[in-house]
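Structure provided below as structure tokens; questions to follow.
Excerpt of the complex: some chains, original placement.
The first chain written gets the first letter, and so on, giving A and B; residue counts start at 1 in each chain.
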Amino acid sequence: MLEREQRILITRITTEHARALRKKFKRAVHHESARCVTIEKQPLRKRPGTIAVVCAGTSDLPVAEEAAVTAEIMGNHVERLSDVGVSGLHRLLGRLELIQSANVVVVVAGMEGALPSVVAGLVSRPVIAVPTSVGYGASFGGLAALLGMLNSCGTGVTVVNIDNGFGAGYAASQMNALVSGAGIT
Amino acid sequence: MLEREQRILITRITTEHARALRKKFKRAVHHESARCVTIEKQPLRKRPGTIAVVCAGTSDLPVAEEAAVTAEIMGNHVERLSDVGVSGLHRLLGRLELIQSANVVVVVAGMEGALPSVVAGLVSRPVIAVPTSVGYGASFGGLAALLGMLNSCGTGVTVVNIDNGFGAGYAASQMNALVSGAGIT
């Protein structure tokens, strides 16, 4: 497969499989918190502009990292903000400039999934919401966050499947590619 | 019934029934946006302290008003804030002092139900969340807002049934009554 492709992204990989791959392919890089391995013969040249990947805390981090790594291997600059939840608005507002300067914002959130609504009220660029299965009880494996995001009062928010960091990163890259007018590779 | 009771609250009343009651009982007051009628022989003396009733906009107003009228007839001062949604944070932050000065905050929201999480991050007093059936599609009659509130990352948020403004106003009054040490009447 590696012969055919210039770069490969393997998601949801266990630490054991990652180690085996790294033994076999010296170019393989293990992104631990993203639970991904990437193998690149030659990295893509980065597009101008950034994609911001925003989440509220450590439990949403693996999905956020999956989105970030996906966007990076597809040739995008990524800004990570991982401590900006709705119950601590000052941290969010303190980093507003960074978020507003991105071409596309990926917002990852579990529990009630409220963060994309708040972010969408603060930026004019596309916001992609990723619900995570973080939570318990009436979160029903991410359903609460998913429904929250689909009903977001923030106009223009689009949503991907629960825990689908890869899909969000891919879509964000498609959108960011519009800036330079180039197709996606 | 009016003979036995000092004051009566009728919720979810139609305009026609309200008119009929007002003809029959001259003390009857029709709270139109709350869809309630109250009849009080002698209003309760107001407790010290206020209950804030917060919502995002006109569609949540009937439920918010039901909560407010309930709290008022039970002897509480009520502050109404009806234009403070999560996608317009500046309006919310602009009225923060008013919200923070209340003993209890009732937050009414439909769609994704994110407002209680944001409010709970800004106050230290009890927050009662009321999901409304406002929305369409995947709001499933208020289920999305309900699940969002139950999974709120805002610590200490408690929740009542969908559209249950009465229950929220009643609970808020019970809590506010604790301040003066008196039981509920």
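By our rule, contacts are C-beta pairs under 8 Å (C-beta built on N, C-alpha and C of every residue); 3 or more make two chains touch, one makes a residue touch a chain.
Source: prediction; values computed, not measured.
K.L.:
Of how many identical copies is the complete assembly built, when 2 are given in place?
P.N.:
Across the complete structure, the repeated chain appears 8 times.
Just so it is clear, only the chains that are shown with their structure count from here on.
K.L.:
Where the CA atoms of subunit A average out and where those of subunit B average out, how many Å apart are those spots?
P.N.:
38
K.L.:
Which residues of subunit B touch subunit A once you look at their complex with the stated criterion?
P.N.:
56, 85-89, 93, 111-114, 117-118, 120-122, 135, 137-140, 143-145, 147-155
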